[in-house]
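Everything on this sheet refers to the single structure shown next.
The complex appears here minus one protein chain, its other protein chains still in place.
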Amino acid sequence: MANIAFFGLGNMGASMAKNLVKANFVVTVYDLVGSQVQLLAEAGATPSSSIPEAVASADVVISMLPAGKHVDSLYFGANGVLDNIADNALFIDCSTIESKTAINIGEKLRSCGHRFIDAPVSGGVAGAAAGNLTFIVGGNKTDFDDAQVYLQAMGKNIFLAGNIGAGQVAKICNNMLLAVLMAGTSEALQMGIDNGLDPKVMSDIMLQSSGRNWTLELYNPCPDVMPNVPSSNQYQGGFLVDLMNKDLALAMSTAAENQSVVPLGKLAQSMFQMHGNAGNGKLDFSSIFKAYKHN
Amino acid sequence: MANIAFFGLGNMGASMAKNLVKANFVVTVYDLVGSQVQLLAEAGATPSSSIPEAVASADVVISMLPAGKHVDSLYFGANGVLDNIADNALFIDCSTIESKTAINIGEKLRSCGHRFIDAPVSGGVAGAAAGNLTFIVGGNKTDFDDAQVYLQAMGKNIFLAGNIGAGQVAKICNNMLLAVLMAGTSEALQMGIDNGLDPKVMSDIMLQSSGRNWTLELYNPCPDVMPNVPSSNQYQGGFLVDLMNKDLALAMSTAAENQSVVPLGKLAQSMFQMHGNAGNGKLDFSSIFKAYKHN
Amino acid sequence: MANIAFFGLGNMGASMAKNLVKANFVVTVYDLVGSQVQLLAEAGATPSSSIPEAVASADVVISMLPAGKHVDSLYFGANGVLDNIADNALFIDCSTIESKTAINIGEKLRSCGHRFIDAPVSGGVAGAAAGNLTFIVGGNKTDFDDAQVYLQAMGKNIFLAGNIGAGQVAKICNNMLLAVLMAGTSEALQMGIDNGLDPKVMSDIMLQSSGRNWTLELYNPCPDVMPNVPSSNQYQGGFLVDLMNKDLALAMSTAAENQSVVPLGKLAQSMFQMHGNAGNGKLDFSSIFKAYKHN
Partner (left out) sequence: MANIAFFGLGNMGASMAKNLVKANFVVTVYDLVGSQVQLLAEAGATPSSSIPEAVASADVVISMLPAGKHVDSLYFGANGVLDNIADNALFIDCSTIESKTAINIGEKLRSCGHRFIDAPVSGGVAGAAAGNLTFIVGGNKTDFDDAQVYLQAMGKNIFLAGNIGAGQVAKICNNMLLAVLMAGTSEALQMGIDNGLDPKVMSDIMLQSSGRNWTLELYNPCPDVMPNVPSSNQYQGGFLVDLMNKDLALAMSTAAENQSVVPLGKLAQSMFQMHGNAGNGKLDFSSIFKAYKHN
């Protein structure tokens, strides 16, 4: 039976760790915030108060952290994971970070006799709680297969996108496209409204036409077209504008890697940046719909 | 039994008229191109050689013409339809034209004792031939209900978008969004490819993620990801870049009506304009994918 | 000596008419707002209370109105100028209108034995008051030469851009470019500020480098870089965002005429539209600088 060391008990990570516990894995947890460690201990995880303690008997490391520098520091910092873990561990990083950072991390771990996959998630806080996250993985097939048992405890759809770093690339391409879909759908709906159409009727029509997309299916940005989505709840909850902006910054960094041409992605980023700067950073990202409204 | 006068026997119109004949309607046809009239005569329609002759005993008029000025001239020109048709006819214009032109036409017809719906189509030449076009209708409910029997002979999905002109608005909002989806999906796919991903794998992942949209489902722009789509056939056939540009010009006109804010729609238009100017006007519109390629 | 009928006594027109009076022309004025007519009468113009009265002895007509429809109605409406003026009058329209409207007006006037130039202005309310407006004229050389004496009474730089309509095209191309310069300069300045630079130092450097442009020379959008510009006075006065949006709408209409490709112009329009919708319509257009600020 595997012994998992889990790092990063934020909104997402805490739920993911709980789901591993529920699936009867032995999970030792660590976070800089002691109260979060305590919370997980109450849920059945083994608490730890330092990185060395957390990995003392681990053969699997799972991390869920804000950015690449945190992952790098956790793994390779002084008295970090690498200094304290037994050989041939499987590292699963679920953070959303730059793909080139993931590639660097993977190379360093392999050269030290460890295994690594990047496994960024999609599905948000609700998906983490419900255990139906999507994982988009980069790594080799063997490591991917070995990681399945852990990922399935936390999620539902699990994809292998390619080699190490490919998980990050695929996720960020998807989220850049999502930003374009959300902004583009908002524009189209508002243009219809400006010309006298009912957004509900229009959404129905486009859903069955060539304008169909995920936002119209599950996440309509216009208030009161769909129940139980952020737009019908003052854009509370959901996927915050600030987080979309974090992902779009990563998308721009990915685009810069190989001079990819992404004019619509860049414009969507500018729209979400201005929207965030206008004070909407803590609203759901479908609130971009408001940016198209007349005064 | 209704007596239909059908005007405009181009690629779309000819197929639509044939489907009306197949459904056992009495259809009198007229077009400036005599050979097209002859073609329909062979298919069972009644040929006519002038507008007055075409509408002599008509109580339904169906038109499928390139632009608003043609419809206006057909209906209201000297010795046109209005001068020659019996009272209380039902006019169904299936052309894609400016919504304000549709509204003007509707007002003029009503003031002369006739009835009008705008019923632009989606589905292209293939949909017209197969009789499964989508009709997006603007008009009142009674006229919409009365038109159903004719529209169903030519199409499958039939929507009432709102009052007269609303059909045009809904169609053009949808097609502007389609342009954004196609360009945005192309960008995301090419950025993935630039970073080493397989477009097929990436398409599969995005289809099951929040980037899902009509182009990934049915019309992938990247060659050889899907069989039987234009991208896998050198971008032949389908919906031409020139026609997308015609629709985007109408979208910009619709946006100008009420100062709608459509930055992504405008940028998509610029992309398709440049793509057409680069010599790709007669390719399918999914060929915009090529605009993102590295040299 | 010419007898001028002057129509349109708004902020711009009133000052222009006054300058004609100062130059000792015989000027009969008309406006729907009686108090404005009275104001001009006090300044030495001959008041009139109807179009026929205004043109009774006129051989030159000068108009300064909000949009093409007003000019069209003034000239060609029932009991309008055309119905009441003597033969071979010189019409000078200083309004900013669609070039195709100007061309139509010119054709109609010529076919009735009159002469026409379109002569839109640049320089704003201050330029109108000071009598140093710029006139950008479309028309033939003879009419242009004959109009010089009147235009010089109201302005300083007087250009012949081409045939009738060309004045409107040149003005609107210039103003679309101005929108791009103002937004682009704002972006560059704010990016420098974001990275620790002093906007004054940066403006000095760019003024002597390849980023030099009219906005840096005379109209810096960053507060307190230049004295006596709107940005240093809470963006009061100057050229209103609403008016820039009017011009950008005309620019888009001009672009649509011949499918011109203007991606930056379109994006600048979207920026100014959103800026206006956010409640800044009555501020000077250099206030677009605020749209780039961080929160």
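Letters A, B and C mark the chains as written, and numbering starts fresh at 1 in each.
Going forward, contacts are C-beta pairs under 8 Å (C-beta built on N, C-alpha and C of every residue); 3 or more make two chains touch, one makes a residue touch a chain.
Just so it is clear, the structure is predicted and the values come from calculations on it, not from any experiment.
Per the touch definition above, the residue from C:136, C:151 or C:241 contacting the chain not shown is C:136. Listed residues C:15, C:46, C:190 or C:273: the one in touch with the omitted chain is C:190. In the complete complex, the residue from A:38, A:163 or A:277 that touches the missing chain is A:277. Within the whole complex, the absent chain has one touching residue among A:2, A:43, A:243 or A:261, and that is A:261. Within the complete assembly, C:180 is the residue of C:109, C:154 or C:180 that touches the hidden chain.
Here one chain is not drawn; of C:16, C:240 or C:255, the residue touching it is C:255. Contact between chain B and the absent chain runs through residues 267, 274, 276-279, 281, 291, 293-295.
By the touch criterion stated above, the residues of chain A touching the omitted chain are 245, 249, 252-253, 256, 259, 261-263, 266-267, 269-270, 273-274, 277. Taking the whole complex into account, chain C touches the unshown chain at residues 99, 122, 134, 136, 157, 159-163, 165-166, 169-170, 173-178, 180-181, 183-185, 187-192, 194-198, 201-202, 204-206, 208-215, 217, 219, 251, 254-255, 257-265, 267-268, 271, 291-292, 294.
Here is the rule we go by: only the chains that are shown with their structure count from here on.
Most remote chain with respect to chain A, judged by CA-atom centres, is C. Work out the mean CA point of chain A and of chain C, and you get 52 Å between them. Distance between chain centres (mean CA atoms), chain A to chain B: 40 Å. Each of residues 259, 261-263, 267 in chain B touches at least two other chains.
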